[in-house]
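Removed: one protein chain of the complex. Kept in place: all other protein chains.
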Amino acid sequence: MSTPKPIHDPIKQPDSERIEVKNTTCYMCACRCGIRVTLRDGEVRYIQGNPDHPLNKGIICAKGSSGIMKQYSPARLTKPLRRKPGADRGDSEFEEISWDEAFSIMEERMAKLRKTDPKQFAMFTGRDQMQAMTGLFAKQYGTPNYAAHGGFCSVNMAAGMIYTIGGSFWEFGGPDLERSKLFVMIGTAEDHHSNPLKMELSKFKRQGGKFISINPVRTGYSAIADEWIPIKPGTDAALLMALNHEIIRTGLYDRDFLIEYSNSAELVNMDDNSTEYGMFVRAEVPEEEGCFDPQNKLWWDRNTDKAIVADRAIDHDPYLLGEYALQDGTPVKTSFQLLHERLEKYTPEWAENITGIPAATIRRLAHEMGITARDEKIELPIAWTDVWGREHDTVTGNPVSFHAMRGLAAHSNGFHSIRALSILMSLLGTIDRPGGFRHKAPFPRPIPPCAKTPKGPEDVQPETPLNGMPLGWPADPDDLFVDDKGEPVRLDKAFSWEFPLSVHGMMHNAITNAWRGDPYTIDTLLIFMANMAWNSSMNTEQVRDMLNDKDDNGEYKIPYLIVCDAFQSEMVSYADLVLPDTTYLERHDVMSMLDRPISEYDGPVDSVRIPVLPPTGECKPFQEVLLELGTRLKLPAFVNEKGERKFRDYPDFVVNFETEPGSGIGFLSGWRGKGGEQFMKGEPNPNQWEMYEKNNCVFHYELPRSFQYMRNWNKGYLEWAQEHRLTRYAEPINIHIYSEVLQKFRMAAQGKSDGKQPPDHLRKRVETYFDPLPFYYEPLESQLTDKHKYPLNAVTQRPMAMYHSWDSQNAWLRQIHTYNYLYVNSATAKAEGIADGDWLWVESQWGKVRCLCRYSEALEPGTVWTWNAIGKASGAWNLEPNANESKQGFLLNHVISEELPAHDAGEHISNSDPVTGQAGWYDVRVRIYKVGDNEKPVTMPQFDPVKPAPGQPKRKSWLGFFAGGKKQ
Amino acid sequence: MSDDNPYGKDPTGTFFNRVQSFEIGDYPNTELVHFPKSCLHCEEPPCVPVCPTGASYKREEDGIVLVDYDKCIGCKYCSWACPYGARELDEHQKVMKKCTLCVDRIYDEALPEAERKPACVLACPTNARLFGDVHDSESEVSVTIRESGGYQLMPEWGTQPANHYLPRRKTKIKIHEDELIRADNPLKKEGLKPKTVVDEATLDDVTSW
Partner (left out) sequence: MHPALSVIFLTTLIGAGQGLFLALFTAQSYAAVDFVTIQNPQQFYAYGSGIALLLLIGGLLASFFHLGHPERAWRSVARWRTSWLSREVIALPAFMFFVFVYGVMHYFGWDPLVIKTEHPLQGQLSLYIGIIGTVLCFALFICTAMIYACLKFLQEWHSPLTVINYTLLGTASGFTLATAYSAMMAPELVTLFGTWATIITLTALVSRTASLLRNARIKHKSSLQTAIGVRHTNIQQKAMGLMGGSFNTREFFHGAKMGLFKSMKWIFLVLVFLVPVVLLATGMRSASIDILITAFVAQYLGLLAERWFFFAQAKHPQNLYYQTI
């Protein structure tokens, strides 16, 4: 049968003259993949992965390719707006104003505050990728009240790992799946770096590696796991401690690695009466000041049977276990001995009851890890020299790797869970080794890194930049940012005794604290790209009320609220002043080494965004806003000596800004120096942007192979890093199995040390949670909840096709997730008489939400979960008021509190990890029950529909992109 | 391709390719399968002979099943004739749409060789999608189908889809008990080294000659 020629030619290419292809970097999530944007007649037609980009090598996800629908979304804000006089916050009654007016308003207000009390201006930002600049602005302005969203994201992951191994998962390090044989993923749904992780997972599986997923829920990556081990939320530390127990019990740890590269064999003072109790015993070697770990600790020599300086440079054979007495009679134990003792009670049987994982499974897991690490060793023929001058012919690897994320982190016991995980990874000898965990530049960094915050109220002065970094890494109690009574200086109480190591700040408490005036009230709050009136706040409903709450004089308790966003999020309607931001396709951005670069295991990588489209309407990139404000306010970094504008615009700023005059360190590390001949460090290069543009928007420096492993101790790498100013010191970064840093805080709490002391009501808390060794405790909220009444844990996850609340305005992605269900194990649901698809109430001690039930077999029976941030307030994001997002979709945040019930530590203690201030999102306890017969099939709570703001594009009733035709 | 109610209730649109999720088994032995589905480009496409106008056709040169949008009358009969639900009517252009295997891409000589593949193949982060000639028994896809047990969907209808699916692969680790007992167990290094006990009598103490 012959086929007549088709009329429509399926392979005809469009008119090439109308087509333009531009490279930039994706921003549909935090992966930062390289993308190729194809435009026709100046309009985006489609977006592909850039095959020449080192991160994603051409791949792209549903979000990335749907970026076009974000660009042309009717939720776009296009004009600066001012709340109409007389209208309430939340009413979404705005009038258009000019940028000039907007700047004048801000300049006047902020200049006044800076002259009097810069603390009165607070600035908090969401999942932006410009913290280096926003932080710089805050510092220059002189306000300590700045943070990005890390505190309510995964700061436990950063802090727990960086305080233990000097690096972390995230963009700072990860599993070397290329060479791993066993990969264990704990508490991870879709997250940062997801596309590269997917690529690596597939290679790993193809090579025959075993992938174990430990998670209450089997979704996302876990779909392809060889084994799924369901665990009760918040009990990860119990599992990890039991694994550590079993690994030590069976001798499956890497003894040599621990002796050489961690403080395991080093001796800890056990003299109860000494002010040095719990500190390492140190030889009296003159100490050099600096943020590194002096190499003057002692260990117990097996040959001479006495304590000697733990000097790896000379032949040595210390004990890893044991308790000894020094010559002066001081009892000492090795760190590892202390760990061993700590782990004694954490048997697999003990953990079984807590985690719900059978003891036999825990044992088997430990054996699989230990035996794979021991018996499948990798030896790479790469000669390297360690920092003590010893030469090694090979790089060894124990091919067991891990990845973990918010499932571990977002609990109030997450810091210690993550310490326990870091210790497990260290016991197996997998740190910065092939097949294990590998760092990415600028990590590893000292434990803790050098950056420090101001230390007291005196560091915050009018008309003066902040004396210290807005965010930093406390190494001892004296680094805390508290007044002489030990009370917080920051609005969010970060770096105070309540949350001493809150290294990413505590944005989740900023609004509540400002509203309550505890520790003080503020005048102006600037929120950039954070949806605090919806999914970025715990206790959403009350936070919305707080934003709108007035004092007895009828003044808002938070007097002035500026919101900068590209889209009409729920937060926008509460603003007094709205600044329309650009989309990622309309702006310059830097993924900077000063911030969160996209480095690879083999060396530093940073990247940029270059606009492919002009800004829509009057949209202005937030960086330009900060630059303009900084210039108007004459902040030193933004003006010259005469007080005149120093930078033409943001691209000019990126090229010419140096951390210190002449430092040669700027936002971008590639093509520095006059002609672009230098990297990492060098004079500003006026053509730097063009060079990035020519190179797929990426700079990638591949380290020599001998610098690519063991970087905590790799002389070549450390010296290279020092020379290129990634680090200040080329000193070894030994693993903190035992954390002296934590012990210092505990000593202060016990009143055993000089220096800063916690207020009395917090002494017990600090003493308890600043344990130098990890331990398991029930999450704080669970401890304070009637678990018989609220028997279930409730958690959220991020779906692969949506990134937080960013995509509900996306016409394509919202077809995939237009509302969300509460997933309930079918047995749990049936026990409550709830059928699949029924409406149900999920209730915590804080509130309740009506939502739809979906049965699941891929779910631990004591847990319920839902996708995060699919539910929306009616009318927000310029969706129609009856859109599924607001009628069937729901937000679990309504049942989560930002504060704990009053208890002995205080009345208004944040619902956060007591060490790091990490928001305890996943600690909430709930119960579920069927709705009454006459209840409406609509989600609750409901809010009055938000009106579109002036300047927002009209919603179209349908969209069409036709091949061969013009967009309709 | 059109989208309706893009910002309203029940957003809907035409897709070439959908990814579905299935749970398999009972807790805790549950597997989760993410299942992508698009046109399978059958060897015996039932959607082609039923088309009254010839708009639905299978290319002789490469076997790709396409819709001639300029001939399609929008009667939807081909969609009825597809057991896989691979065809979707474009509600505004009023013609049937389906996966074209990116026929415009794979023959586009302006593209580098490596990019002459369907967009979904290039996009897939896990390279779970392979593209090639199933009639060439030595092609990567044919070898993979052969060696990894590639299978066809709904084989009962004899449609002979060109697209094959590969089964799940599981890796297990077998630990033998005696692997836990080793001469080089590091715990054995921790015992005190045998030491002379100094305060007991020795021969030295009592021997005077």
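Chains: A and B, in written order; residue numbering restarts at 1 for each.
The working rule: a contact is a pair of C-beta atoms (placed from the backbone, for glycine too) under 8 Å apart; a residue touches a chain by one contact, two chains touch by 3 or more.
This structure is a prediction, so every number in the text was calculated from the model and none was measured.
Determine which one of A:819, A:921 or A:943 touches the chain that has been left out.
Final answer for the missing-chain contact: A:819.
Touching residues of subunit A against the unshown chain: what are they?
Residues 1, 4, 814-819, 837, 854-857, 884 of subunit A touch the chain that is not shown.
In the complete complex, the non-displayed chain touches which residues of subunit B?
Per the touch rule, subunit B residues meeting the hidden chain are 5, 9-15, 18-26, 31-33, 35, 37, 46, 48-55, 71-77, 79-85, 87-89, 91, 93-95, 151-157, 165, 167.
In this text, only the chains that are shown with their structure count from here on.
Taking the mean of the CA coordinates per chain, how far is subunit A from subunit B in Å?
Each chain's C-alpha centroid was found; their separation is 30 Å.
Within the complex, which stretch of subunit B touches subunit A?
1-13, 15, 23, 25-28, 30-34, 54, 57-60, 66, 68-71, 92-93, 100, 103-104, 107-108, 110, 114-115, 119, 122-128, 168-173, 175, 179-180, 182, 185-190, 193, 195
Flag every residue of subunit A that touches subunit B in the complex, lowest number first.
3-4, 6-8, 10-13, 16, 48-49, 51, 56, 58-61, 65, 74, 182, 194-195, 198-199, 201-202, 205, 208-211, 218-219, 222-224, 226, 228, 230, 250-253, 255, 302, 305, 319-322, 364, 367-368, 371-372, 375, 809, 811-812, 814-815, 818, 825-827, 856-861, 878-880, 882-884, 887, 955-963, 968
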